[in-house]
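Removed: one protein chain of the complex. Kept in place: all other protein chains.
We call the chains A, B and C, going by the order they appear; numbering starts again at 1 in every chain.
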Amino acid sequence: MKKAPRIASLVNETRFKVRFSELDPMQIVWHGNYAKYFEDGREAFGLEFPGLSYADIQASGFGMPVVDMQVQFRAPLRVGDEAIVRTQFVNYPAAKICFDYEIRRPGGELVAEGSTMQVFVNPSGELELTSPQFFVEWKERWGVR
Amino acid sequence: MKKAPRIASLVNETRFKVRFSELDPMQIVWHGNYAKYFEDGREAFGLEFPGLSYADIQASGFGMPVVDMQVQFRAPLRVGDEAIVRTQFVNYPAAKICFDYEIRRPGGELVAEGSTMQVFVNPSGELELTSPQFFVEWKERWGVR
Amino acid sequence: MKKAPRIASLVNETRFKVRFSELDPMQIVWHGNYAKYFEDGREAFGLEFPGLSYADIQASGFGMPVVDMQVQFRAPLRVGDEAIVRTQFVNYPAAKICFDYEIRRPGGELVAEGSTMQVFVNPSGELELTSPQFFVEWKERWGVR
Partner (left out) sequence: MKKAPRIASLVNETRFKVRFSELDPMQIVWHGNYAKYFEDGREAFGLEFPGLSYADIQASGFGMPVVDMQVQFRAPLRVGDEAIVRTQFVNYPAAKICFDYEIRRPGGELVAEGSTMQVFVNPSGELELTSPQFFVEWKERWGVR
C-alpha cells in the first residue's frame, strides 16, 4: 500500500485522551485499542470531509468492512495522556477506501502508525467491485481522481 | 515477516465462541476484537509450550509489548459463531517473538489471518537487544535454534 | 427486586475463562467486564430455554434494552481463572425480563452477584407496556405464570 498517492489536503487531525479502561496490566494502553483510535480518526475525517461518516455510509445502504489493518507501535501511552490521530486519505482507483494513520503526542513524538483498507458491501451483502455512486461523488467533490 | 522459518510443531489451536458484546452495529464482530482473539491464541500457545504464558513472562521481570500487528479480515463472524485460532511460532534469530495466526470456522473456512511481533523490555523499561535467558531456554527446550 | 419469585428450574450455568484483555492495571478483571459475563449468562440461558436468545429476540422485531443493572463484586478474578455464571430467571407479571446472577469459581467461591432488568421496545422504538406475544408464549412453554 506504500506507493499509492496520498492526497495532501485530505487529512484530519483529532485529539483524544487515554482512559483508565484502555490500559492493560502493564499500565499502558492495550495494543488492541489502537483500532479504536484509528476508527475515531476515520469518523472525524468523515465529519470534516462530509459524505464519509458512519451516518452517511449507513444512509447509502452500503457497508464498508475493514479488510486489512496494520499497526506499528512506537511508544506507549499511559492513563491521562493526550494524543492526536492524523488520518490521511490514500487514493486508489479500485473500489476500496484506504487511510494511513499517525498517532503522536502533542509535542510530536510518534506513538503509533498504521493503515486500514475497507471495501464496499452492497445492501444484499455482496462485495462491490466498482465504487458506489456516493463514493464517486465524494471523490469528485474533494478533487480526488 | 514472510520468509522466516515456521516451526511446524510449534502450533496451538484454541477454540472460542463469539460474544454478543463483541459485535458492532453491522451485527458482525468488530474488527478490533481480533487483537483479542490473537492474544487468546498466544496465551493458549504459552500454556501448551510452557514458559511463554503471561504468568511466565511476568515472573521473568520482562515485558513483551506488541510492536507490530497485521490482520487481514476474510469473512465475518456473528454472535454465537465458534471459531478456532491457530497460532504458529515464527522463529527469528533476533530478540523478538513473532507469531502467525489463522482464524477458521470449525468447517475450515478462513475468517482472518495475521501476525504479531513482540520485543523484550527489561525491568528498567529499556528495549533488550539480545534475547533474555528465559527465552533462550524456551527455544532450546522446544528445539528451536 | 428482592421479593419476586425466582423460578427454581429456570437456571442456566455457563463457564468462562478470564482473558488477558479483560484485566485492568491492578491485574484483576476490570469491573465493567462483568456486564459482559452477565450478558454471556443471559445468552446461554436463552439457548438452554429456547425462545429468548438474541437471535429469537431479533426475529421477534422487539428490542430488549437493559434498563437496570446492579453488581456486587466479592472477590477478584485474574488471568486464566475459570468461573461459572449462574443465571436465574426472576418472574414479574409486568412487561419486563429480570435475571439474577451469581459468578463463582469452580470450587464455589462467590466472585460477584447482581441483577439486570430489561424492557421491551417495539419495532417503532416505543416502550411496550404489555408483554409481547413471544414472551407470553415463552413463559407458558416453561411453566411460568
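We take it that contacts are C-beta pairs under 8 Å (C-beta built on N, C-alpha and C of every residue); 3 or more make two chains touch, one makes a residue touch a chain.
Just so it is clear, the model here is predicted, and its values are computed rather than measured.
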Touching residue (missing chain; options A:Glu13, A:Asp40, A:Glu113 or A:Glu128): A:Asp40
For chain A, the residues touching the chain missing from this view: 19-21, 35-36, 39-40, 43, 47, 53-55, 79-80
Interface residues of chain B (partner: the chain not displayed): 20-21, 23-27, 30, 32, 79
On chain C, residues whose C-beta touches the chain left out of the figure: 26, 28, 31-33, 35-36, 39, 63, 65-74, 76
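The rule we apply is simple: only the chains that are shown with their structure count from here on.
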Intercentroid distance (Cα basis), chain B paired with chain A, Å: 24
Rounded Å distance, chain A centre to chain C centre (Cα mean): 35
Multi-partner residues of chain B (each touching 2 or more other chains): 35-36, 39
